[in-house]
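Provided herewith is a single structure, encoded as structure tokens, for subsequent inquiry.
All protein chains of the complex are present and in place, except for one that has been dropped.
Right, chain A next:
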Amino acid sequence: MNNIKYILGSFGDPDEMMHGIDKLQENNIKIHDVYTPMPIHGIEAKLGVKRSRLDIAAFFFGITGTCTMLTFVYFAAAYDWPINIGGKPHFALPDFIPITFELTILFCAFGLVGSYYASSHLFPGRAPRVMDLRATDDRFIIAIDAKENTDHSKIDDLLKEAGALEVKHNERKYISYE
């Protein structure tokens, strides 16, 4: 038994890579993941990645900001220490719209980006899980789990046929830990 963990098909062109995904899927070969230097539109449908729910999260973060600011400004200006400013109402709503708006945006942006980092496991100092160093430069990499899909020569042929410039057999999952 060989020690190959992952087979990587390295493509130089996104369209050829998409073609490669189709070819593999036609042959019931499961794709582990795809690493690309730029977003590829339409790939998520092929790989069954569900629609992101970050927009819903963003809405709720935003609305939390709105409520927080309105509650806080009511507490500060009308309840805790009401000050008579030129006879204006203590809770002068139109005056509080700009700050409420700003806090809505602030909460929404930080909540959204925070959720994104958390759900995609991005944080400073995280060891990059890179399978091929050129995946962030000029190569489009299809990674296939070699333990699950045992017919390695068929995978090689399919990838080459689809236009892969290089097929690698990696004995380590990630090469970036050294």
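In this text, contacts are C-beta pairs under 8 Å (C-beta built on N, C-alpha and C of every residue); 3 or more make two chains touch, one makes a residue touch a chain; residues count from 1.
Definition applied: contacts and distances are computed from a predicted model.
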The complex's invisible chain, by UniProt name, from "Bacillithiol biosynthesis deacetylase BshB2", "ABC transporter permease", "histidine kinase" or "Quinol:cytochrome c oxidoreductase quinone-binding subunit 1": "Quinol:cytochrome c oxidoreductase quinone-binding subunit 1"
Of A:N28, A:S120 or A:T150, the one touching the omitted chain in the full complex: A:S120
Chain A, residues in touch with the chain not shown (by the definition above): 12-15, 18, 33-44, 47, 49, 52, 54-55, 58, 62, 72-73, 76-77, 80-81, 83, 85, 88, 92, 95-96, 98-99, 101-103, 105-106, 108-110, 112-113, 116-117, 119-131, 133-138, 176
